[in-house]
Structure formats: C-alpha cells, structure tokens
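Below is one structure. I have some questions about it.
In this view, the complex is presented without one of its protein chains, the others remaining in place.
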Amino acid sequence: MFAVEVRDHIMIAHSLPGAVFGPAQGLHGATFVVDVAFFRPSLSPDNIVVDIGRALDALRAALKPLNYANLDEDPALSGQVTTTEFLAWTIFNRMAEARRDGALGPYAEGITRMRVTLSESHVAKGWYEADLD
Amino acid sequence: MFAVEVRDHIMIAHSLPGAVFGPAQGLHGATFVVDVAFFRPSLSPDNIVVDIGRALDALRAALKPLNYANLDEDPALSGQVTTTEFLAWTIFNRMAEARRDGALGPYAEGITRMRVTLSESHVAKGWYEADLD
Amino acid sequence: MFAVEVRDHIMIAHSLPGAVFGPAQGLHGATFVVDVAFFRPSLSPDNIVVDIGRALDALRAALKPLNYANLDEDPALSGQVTTTEFLAWTIFNRMAEARRDGALGPYAEGITRMRVTLSESHVAKGWYEADLD
Amino acid sequence: MFAVEVRDHIMIAHSLPGAVFGPAQGLHGATFVVDVAFFRPSLSPDNIVVDIGRALDALRAALKPLNYANLDEDPALSGQVTTTEFLAWTIFNRMAEARRDGALGPYAEGITRMRVTLSESHVAKGWYEADLD
Amino acid sequence: MFAVEVRDHIMIAHSLPGAVFGPAQGLHGATFVVDVAFFRPSLSPDNIVVDIGRALDALRAALKPLNYANLDEDPALSGQVTTTEFLAWTIFNRMAEARRDGALGPYAEGITRMRVTLSESHVAKGWYEADLD
Partner (left out) sequence: MFAVEVRDHIMIAHSLPGAVFGPAQGLHGATFVVDVAFFRPSLSPDNIVVDIGRALDALRAALKPLNYANLDEDPALSGQVTTTEFLAWTIFNRMAEARRDGALGPYAEGITRMRVTLSESHVAKGWYEADLD
C-alpha cells in the first residue's frame, strides 16, 4: 500500500458537555494540527498517490469553515460533542467529499482509504481511518 | 476505525544479555517515551474513544513500577531480555488489564485494539499492537 | 551559562480585538505548549539548575488558572489583548513569583534568568526572556 | 504484531517531469528523512524484531547509492518519475533484498512486513508498506 | 526580550565546491525547514512582536525565488558556496529588506533583532542571528 500525508492546522474554541470531560466542559479551545493520509494500492501514471500541492489546497479548503471559529456556534456541528475524535471524522467526511468533487485531481478515484489525525497537544491525539467508497 | 493516543515516559536502567546486543550487554539505560493508542470501531455516547485524562492516569499507573527502576532487579521481569519490543508488549498487557479493571471508564469495553509504542531515541522505536479480547 | 527547560500545555479560548488579527478577532482558541527555561551561571550544590520535578509542579500550578479557560472572561487579564507573546510574559511573571515564593526549592535564588515559550502550532511560537531581580 | 522502526536520511537532487508537478518540474532537491519499520508476529529468541544496530547499518547501505546524488542521472532510476512515493517503494525493495541477503541477521526471515516512510518536509511525507515473501 | 518565530520550507538543488564537502561536492539537494525569529524589547500597541500572518506571508515571498530551484544557476548566488549557514544569512538579509519595505506591518521598526534557522535534516541545522539597523 502506498500513502501520502499532508499537514495543516486549525485554532478553535468549543466546550465539551458531559461529566466525563471535567474542566473541559467549560468554554476553552485547541490548536489541532491536522494530518491527512491518502492510501492507494498502486500509484497513478505520474507515480503519485495524490498531488501534494492539491492535497494541501483541498485540506486548507476543508478546514476553512472550522478555523478561527467557536464550534459551539457552528450550525453544521449543532448538537454534537466536538471531541478530537469526532472532528477527525468530520474532516474525513469533508475530504472524502473533496475527492468525489475532483478537488484531489483526475486520478484521485484510485485513493481507496484515508486517515485524518488531529494532534491536540504534545501528549494527545486522535484519528479516524476508513476505506472510501 | 477511531483512535486516541496519549503519551508519557519512563527512565530505566537495564542490561541486554546476548551477543547480538554488543555494547548494550552491559548495564546502561534509556528514556522510553511511551505512546498508547486505543482503537474502536465506533465512538462512545460521549463521542470519544476513551477519556484522555483517564487514559493518561492509567498509563502513568501502568508505568509507575518501571519508572526510575533498574529492570534487571524487577522480579516481574526476571529472566527476560527487556528489549524495547518486549517492554512495549509488557506495557500493552498492563494497559489491557487496566481496561478490564475499569480504569479506562465505563465504555472502555468498546476499545477493540491497542498499540503501545516506545521511542528510545530520535532514530529508533518499537511497538506492539494487537486486538483485545 | 547553565539551563534547564521543562514543558507542559494549556488549552484556552480567547478573541483578539484589533484589525491586525483578521479572522482571529472572533472567539477561537489555542493549545499552547509551554516551555519554561531557567538559567543560572553556576550549578547548585546538587549539580542542578533547578529540580525538574519541582519545576514541572510549579509550571502546572502557574498554568492552572489559564487551563481550560476562556481568557476573555479572566478578570486577571481584563482589558488585555491575550496574544501568544503577552501570555508568555504573563506566565513568565507567575513563574518569577513562584521562584520568589520558594516553589522552585531552596537554591532557586541562583536562577538569574528565565524564558517562557508558547508554541501555538507547528509553524508559529512566541516567547519572553528576561533577567530576574 | 511487533515492530521496530529506525531512521536515517538522504539529500538528493531531481526533477519531476509531468504538468501535475508545477514548479517541481525543474531541477530542485530534497532531504528525505527515511524511517524503515519492520513487523513480525512474534519476537526472535533474543526478544527482538530485528537488531537495531544491524537495521541502521542495512538502511545506511541501502541509502548510500542515493545519498548526495542527482537522481536524474542514476541509471537504476532511468525513465522513472522519482516521487517521494516511488522512492519509498524503491528503498523498500532494497531493504527487502538486504533481508534476503542476510544483512538483517539470522532471524530476519521472521520479519513478515515492512514500511518505508520518507518525510520530505514538516508538512508532507509518503510511504510504502507491504508484506514480504 | 519578546520574540515570535514562524516556519516555512524550501526544496532546492545545489552543489558545494570545496574538498571539505566530500560527497556533497556533486549536485544534490535539500529540504530546508526555515524558521524566522523576530525579537523586540517591548510589544507593539496590539501586544504583538509582529503579526504572524504577515510574517508568514513575508517569509513565503522571501523564499519564493529559492524554492524548487537549482541554486547553482541562481544569478543572485553566483560564485557563492551555498551552505546552510550562508543561505540562513541570505534569507536574513531578504527578511530585513522586507521589514524595511513595510511588508511586516506598520510597527515593525520596533523589531530590533532577527534569527533565521535552516534545518536540513533531523540531525543538522544552521542559523544566522543579528541586530537590525
């Protein structure tokens, strides 16, 4: 399996309702360093998994509605507990949509799997990884 | 698959008997930066894989008997060659036990897989990854 | 000059009023990985700059009022633009106070300089460094 | 599954023919930090996946023909678009050969899988991972 | 002293004439991860050293002529041995010019010192640091 992974980041505010979250129940925030990995069993005719420049552009576009935002007031996330894991899944879905929409280039249908990792500090991170349709 | 990974570290002395270890046969030591990844196919009702705070506490507890120790004199490791790989497996087993004992919280039975990684320097690391019962 | 540096982190919400901040004028947030460096011209009788355990404890205590907080509502920061640089200076002052109060141990008067660094992402950080009285 | 991963690096020049590469079509270069992971289901009699010293030596040997080179003039890569992904696969094959040739030690036949990762910057990397015969 | 540091990178080809460079005398290449630190004794009215967004834009502009280039054919570097240290100094000068030209914003005359660091691998880096006029 071949893979390429690219990195960007977002800086958000949110609160995490639920006793399990302790002090994180109040309004606080996070920098999430976001890594997206693209997997495919064989390379495209250009010997790539995905064009790194396009992948970075698509990631930046997918992150834009989240960046510098208060997620508690984002209608698209209404009623959701916006944990690191949940946000990884959310960004995964937006990147999957970007691929379907052609934002990852002409050969991107050969990408069969993705992983989105959010590092929230030097001691904790979360990710979501799955096959693509 | 969803995942969360948390980090702590230990500082230990040990020797590695066996010609293959060359100069590491003598008594020396290591800092192991320890990452534990928890995997589950779907999130808990709180949208988490595991509570990060609890995971860090459980990891600290699992590492405590090893930290600032001379592993050559640890009865629990007697007769074992305490390589990075072996210690990853040892810590994996202790974390699996912590999960069974409830230290990872009420929904932790949904965690189906774990990985324990020990980074011993900027150029080498080892890990053990397996499904949980 | 000898030095020791220790690391912890905080996760905060805030807004940055002022046209220069563009999208960061709205409520958003950040993880700040916080490094505090302690400098002294000669070592203590124990051959240390500062006890690393005590330094980590003092840093955790200094960060506690900021962690998981909305800085816009912190009375101690009222009327301030809580940039990375400003927060580095704020934490510097709290650590200087911790040293005066004895939280860094009996020989800490030999610490003549400190630096507090806040890394806000993989591409940006800020710090404040100064001599101590 | 057990694993060990070791790190080295190469500094190369190359050009990437193909419109998809934009400005990277011209002659430029890269530092590739190269990580090789070795996987095996059970440890050797010495409690290891592979001897870290031997693994580092074998990696250095595999990288030697590429290091400080202009890949456009390497006969072994003639006619190939030497992307990060392709180079990961190339180094994978050389490491697989090193294992077959005994460079990884007597028990290396127990290594059932490898992954070769090339990090080209702080925001992009590529890798190839596959089972071994 | 206050400081802010921002990061970008370039991917270049070059050769290093001179016996001291051994195998690096031939055409090869490097990724340089470039960090620019800005120092000032007191903060601007907005509580900043420099606007991080502007600093990143100015750095990207300063790096553009070098990125994806063969430095051996860059007329601006003609006759120079383009070592990591020399390139740090070159980028320092371009960033100093950007500050004089207003690219770092209205209060940037308060920046009294800069440092430009080029990391060429996980084991080596070089930098140039100096006061500004």
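In this document, chain identifiers A, B, C, D and E correspond to the written order of the chains, with residue numbering beginning at 1 in each.
Heads up, the rule we're going with is that a contact is a pair of C-beta atoms (placed from the backbone, for glycine too) under 8 Å apart; a residue touches a chain by one contact, two chains touch by 3 or more.
Worth saying up front: this structure is predicted, and the values here are computed from it rather than measured.
Only one of E:T31, E:S44 or E:T83 touches the absent chain when the whole complex is considered: E:T83. Counting the whole complex, the residues of chain E in touch with the unshown chain are 18, 20-22, 80-86, 88-89, 122-130. Considering the complete assembly, chain C touches the hidden chain via residues 1-8, 43, 46-49, 51-53, 56, 105. Residues of chain B in contact with the chain left out of this view: 7, 9, 11-14, 23-24, 26-33, 67-70, 120-123.
In the analysis below, only the chains that are shown with their structure count from here on.
By the document's definition of touch, common neighbours of chain C and chain D comprise A, E. The minimum number of touch steps separating chain D from chain E is 1.
Its interface matching that of D-E in over half of the contact pairs by residue number, A-C stands out among A-C, A-B or A-D.
To overlay chain A on chain B by their CA atoms, one rotates by 120 degrees, a value rounded to a multiple of 5.
Of all chains, the one whose CA centroid is most distant from that of chain E is B. In chain C, 122-123 are the positions where the chain touches two or more neighbouring chains simultaneously.
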